[in-house]
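Dropping a structure here in structure tokens format, bear with me for questions.
In this view, the complex is presented without one of its protein chains, the others remaining in place.
Then we have chain A:
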Amino acid sequence: KLLTDTEVPIPSVVPGADPSARQLCFAWGPAEVLVCETLFGRRGGSPSRGEAGPGRAPPAGALTGRVAGTGDGGPSSSRVFVVRKDQDIYIQTLRKLFNESHGIFIGLQRSEEELAGKSRKAQLVQVSKNYRSVIRACMEDMHQAASKFVCSLTVSILSAMELIWNLCEILFVEAAAAGPLLLRLLDWVRLHVCDVDNMVREVLSSENPSKHELFWNAVDVFVLQGRMDEARHLLAKEASANPTSVNMYKTLDDLMKKMPVPSLGNTQTLTEMELKWQHWHEECQRYLQDGTFASNSHMESICKILLGDEDAILEKKELLTTWYQFLVTRLLYSHPTVKPMELRFYAQSSMDLFLGGESSPEPLDTILMAAFEFEMHQVIKECSIALSNWWFVAHLTDLLDHCKLLQSHNLYFGSNMREFLLLEYASGLFSHHSLWQLGVDYFDHCPEYGRVYLELHIERIPLNTEQKALKVLRICEQRQMHEQVRSICKIMAMKALRNNRLGSALSWSIRAKDAAFATLISDRFLKDYCERGCFSDLDLIDNLGPSMLLSDRLTFLGKYREFHRLYGEKRFSEAAKLLLMLMTAHIAPCSFWMTLLTDALPLLEQKEVIFSAEQTYELMRCLEDLTAGKSDKQKFQDDDVETMKVEMLRLALARNLARVIVKEGTLEGS
């Protein structure tokens, strides 16, 4: 039912933009929309909203508009608005909520599915309680730091979220049965209706509570919330002050003491409870009818409340404050063994009675009503619309899904609802400059589209330091996202290259196993060598190890450097052999052959003969291959230096050949 085609998307107002004067255009981005004013005025037909096509969700609740545009804000200036769907993500104080609940979420995903029946349920209830305690901790923090004006708004959102969550926990997660259900609902009301607590505290802390003007209000509050012991305690004070009517007090006290309550354990059956309750109810009825409390209107009204008299309860509307407290009070005194499925009738009539047509239900009322009606999907949908964050619906839906309550519900687009909401929430996290790391785990637990979302989002993380790049890289590597690994390494390699850090650049391309880029960098190294006559970054090139094999050019770079080392160590014959091999095995690029041959010159000119006759022939062939490969036209263009080099080489080769023939001839002859 969530977000179907037939529903009209909710229009969202972008503050500052004026669609009546100019047409707006927009572009979808991950978790945000760019909106800008066009040059076109508004003419005739209004372009319909939601043109992005079906499958796109209307943004949840309030949107934030952020003017990121240029200009002085005048009417003619063109501005770009960044419209974000999840505005609560940016509230600093809620970061604790996002981080702590992330841990709970991970714990829930890892938890043992095998746990059977009861223990599994207990586990899920505990998870639900943990989520709520995080919300409460956040509220407490905000109360402590209550200085900023945004806080009060956020606190009220948080407290509404906790209220809804708690009710869902009772009805869906724990699925309390008739009997315990009422006790849970009473706890729920007591926990969340705090306004009256202050009044009660004021009465109790006064010098003589029974003379306080709000004394009876305090007693009523206790009775309405079913807090019998506290009500009796207060009444006892009053009784001791009025020795004349002590009997009347005693009777009421007795009634309140005897009131049967459902038990949490299995000590009594529902029928037993109902019997007892019937008996007690009749007793109350008797006292009311014989006028025991006629002399005291307060006590008479309490007795009426005990009997579940709706009018008497409604008279205390001020003390009840909300229709759902009225509902629980009504249930307590009229239908203590209410079954979950009967709740909807009482809830609806309670709301109608309480609001009395004076005011229309607010979003919170609608949500709670949907919960009492066991319309889980409606609850989630209403919450998505009313709340300005995805946190709540995403986590609640995930929990309900783990309770196996949301099965067989497929959306006509995307995956199921749980995944849809988790994806939205995680996308919001990814649009945050710092919380993106949390989003990763949420995507991991979206089986259908999580991976694709992660791939799209992770590439958009700005990489300002290598350490951050390493963290992003680790995320990608753990998930075998090869494409993203390549792209991150390439970005980092390019950055390093731009900063003239060839060593770093090479490290990055080796990590990505990016042969093409390694070749590019190797060429830069070789070019630097040709220009300066010495190698930079020897510490790296000397330690290439097996990564040398990544690209041909890198292999050549490593081997060429090895040649220089051998030469430097005066191991001439080894050096000569390596040099020749670089050409004959076609490891060296053709463009570099001339340099290599020039490097051979000093070896050819050594006192002792280094190249054998065979090797000299090979060198000559290399030289001829090189010169023959060039067209006549190119030859013309070659400067004199080049021609001279060739001539010098030919001469040196010829002389070496002569020397080696003599040497080899004499050696053989001897």
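Convention: contacts are C-beta pairs under 8 Å (C-beta built on N, C-alpha and C of every residue); 3 or more make two chains touch, one makes a residue touch a chain; residues count from 1.
Keep in mind that, in the parts below, contacts and distances are computed from a predicted model.
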item: Options "glyoxylate reductase (NADP(+))", "Signal peptidase complex subunit 3", "FA complementation group F" or "Nucleoporin 43": UniProt name of the undisplayed chain; value: "Nucleoporin 43"
item: Residue of A:502, A:518, A:575 or A:619 touching the missing chain in the full complex; value: A:502
item: Residue in contact with the excluded chain [from A:187, A:283 or A:441]; value: A:441
item: Which of A:34, A:80 or A:106 contacts the chain that the document leaves out; value: A:106
item: Contacting the left-out chain in the complete assembly, out of A:315, A:459 or A:537; value: A:537
item: Absent chain, residues of chain A that touch it; value: 92-93, 95-96, 99-100, 102-103, 106-107, 433-434, 437-438, 441, 464-468, 470-471, 474, 478, 499-504, 507, 510, 536-540, 543, 545-547
